[in-house]
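Of the protein chains in this complex, all but one are displayed in their positions.
We call the chains A and B, going by the order they appear; numbering starts again at 1 in every chain.
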Amino acid sequence: MASSLHIKGIRKAFGKGDKTVEVLKRIDIDVAPGEFLILVGPSGCGKSTLLNIIAGLEEPTEGELHIAGRNVIGMPPAQRDIAMVFQSYALYPTMTVADNIGFALEMRKVPKAERDKRIHEVAEILQIGHLLDRRPAQLSGGQRQRVAMGRALARDPQLFLFDEPLSNLDAKLRVEMRAEIKRLHHVSGITTVYVTHDQIEAMTLGSRIAVMKDGILQQIGTPDEIYRRPVNTYVAGFIGSPTMNFIPGRVEKAGEGGRFVFDGGALDLPCPDGPAVTLGQRPEHIHLAADAAWRGEVVLVEPTGADTYVVVKTPVGLITVREPANTRVRVGENVGMTVSGRHNNWFDQTSGARLTAMDSSSLFVG
Amino acid sequence: MKSFENLLPKLVIAPGFVLGFAFIYGLMIWNGVLSLTGSRMLPNYENFVGLEQYVQLWSMDRWYVALKNLGIFSVLYVGGSMLVGMVLAIFLDQKIRAEGWLRTIYLYPMALSFIVTGTAWKWILNPSDGLQKLVQDLGWSSFSFDWLVQSDYAIYCVVIAGVWQSAGFAMALFLAGLRGIDDSIVKAAQIDGASLPLIYWRIVLPILRPVMFSIILVLSHLSIKSFDLVMALTAGGPGYATDVPATFMYTMSFTRGQIGLGAASATMMLATVAAIVVPYLYSELRSKPHDR
Partner (left out) sequence: MTVKSLTPGRVFTYGLLLVAALFFLAPLYVMIVTSLKDAEQIRSGNLLSLPTTLSFESWHLAWNSACTGVDCRGLQPYFWNSVLMAVPAVLISTAWGAINGYVLSMWKFRGSEVLFGFLLFGVFMPFQVVLLPMSQVLGVLGLSSSIAGLVLVHCLAGMAGTTLFFRNYYTAVPRELVNAARIDGAGFWRIFWRIVLPMSTPIMMVTLIWQFTNIWNDFLFGVAFSGADSKPVTVGLNNMANTTSSVKAYNVDMAAAIIAGLPTMLVYVLAGQYFVKGLTAGAVKG
């Protein structure tokens, strides 16, 4: 049963007077029924607090929260009909897997026969049927994760909340579980809010991503929008690995046949009005070119198997360039660089804000 | 709805805490009030005498004897238990075969009542038939050990019995502390060329300072309360030579019919304990960050 979620003007502050700390400044997000929204950002950005507020584990200082049209502020978690998966799984250690999964149903006085049926259904979906009689301590990390998800799934709630559920798993398991979560969302269609600090998880899992920093929503959009049209240098630098290269400089000539000059080089490409701007280029949009005017010295070569990342030291900073795996560049070489010129991100040098027309899907917050 | 969820925990512990606080602080204050009256056999709140009981207290030879004994006893009891406990812990930490058994043996006295300990040691230290007779029987015919009935030495008997009872506690804590020390630190020191005794003295013991502190805290507090042991071993005697504030208070209040004076002595005991404990508690609770 998919429901919508409306976050309206949520603010959370601690302390009084001039010692007030605003953990969430003013958050407005509309989540459509069945959507998979990711809340991503560094530690301390407020994403977990926001999740707790949605869950009812914390109360906001101001604002409204509507789940399926009802304002749930003030309602205890048990009545919001939500399910949550925690980073540490939070399985009840003295109960069996089956009891863990069925606990919430037990609290809602669902008759035993129906409960058992549902537990088995869920165990089937998650392939943990053979673990039903075990205790959490006897399970591996991945198995515990599945049980935690089973517990949430058994509820058939209005909303699924995930709080960094994959952080405690090793890399390989994480990839597996990511696929599992995506599959479950596809099968169940339940509206999901998922918190993570890992931008790869964000990009692969979400239908929409909300990037947060210091309690402010920086940008909300599809993975594609966030990646290709980040709304400020923070979002641009946060999403994408390796990070986008930032080149601060001056617009010498604006417009289609423009020219951008910076310490140690200049580029001919369409420029905004400027004058003091920062150009952002992702490593895949910069290429090594033997006879280019913009030059630097190679300080690091990182082969990843499929590609090789070349880090070049230039007067304007370290520039990371993505080259094919068979490149023969070596550390210490002097190389030239060009940009493709078709994927330019321009940011105001002082504020870091994006300097082009606003998209309908991005949120521009000062 | 939400406010009930918030209210319930408070409601649940409220009656208990009210009772608990009434017991701890309410009665404490009451005792203070009592000490300001001239009560004798029975409490008499009409007879307000201000600090007279305290004046009288501090002019009594018996009180000074009690304080002196407390001083001697505390230092020797705490120091002795710690020393014995530390030595035992260090030696036990050397991968000993029968460690479990030995630990059990060193600790069992803690399970006993101080009355049982006092009764047993009273017999052992018996002037004519106890230790003295044993050693004489073993050949040393001029050995005499009648400390128990000697005014000047009786308090040391209390120390011996006390250390016997509590050294195991110090040992247990030291051992836990030693076990908590990262092996690699000791190994690094050995590679650096330090001998084992030096390692213990310069590296291990400083790390154990918090443990020592805990032990001193608990044992000091036990020694101030040391009522049972003295009562069983010497009943404060001979005369009042082994009186301690705890026995003084009891005798004055329940045997001598000097309730006001007894209350005053109790207040003094409280003040002494508070002086040690309150700063410690305050710093402990301050340093713990308030988690959600």
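Everything below uses one rule, namely that a contact is a pair of C-beta atoms (placed from the backbone, for glycine too) under 8 Å apart; a residue touches a chain by one contact, two chains touch by 3 or more.
Bear in mind the structure is a predicted one, so any value in this text is a computation, not a measurement.
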Omitted chain's touching partners, listed by label: A, B
Touch criterion as defined above, residue of B:L36, B:L57, B:L92 or B:V204 at the omitted chain: B:L92
Among B:L67, B:V116, B:V149 or B:I181, the residue in touch with the chain that has been omitted: B:V116
Residues in subunit B touching the chain absent from view: 5-6, 8-10, 12-13, 16-17, 19-21, 23-28, 30-31, 34, 43, 84, 87-88, 91-92, 94-97, 102-124, 126, 129-131, 133-134, 136-137, 164, 168-169, 172-173, 176, 214-215, 217-218, 221, 224-225, 227-228, 231-232, 235, 245-246, 249-250, 253-254, 259, 262-263, 265-267, 269-270, 273-274, 277-278, 281-282, 284-285, 288, 290-292
Positions on subunit A where the hidden chain makes contact: 55-57, 76-78, 82-84, 86-88, 90-95, 103-104, 107-108, 151, 155
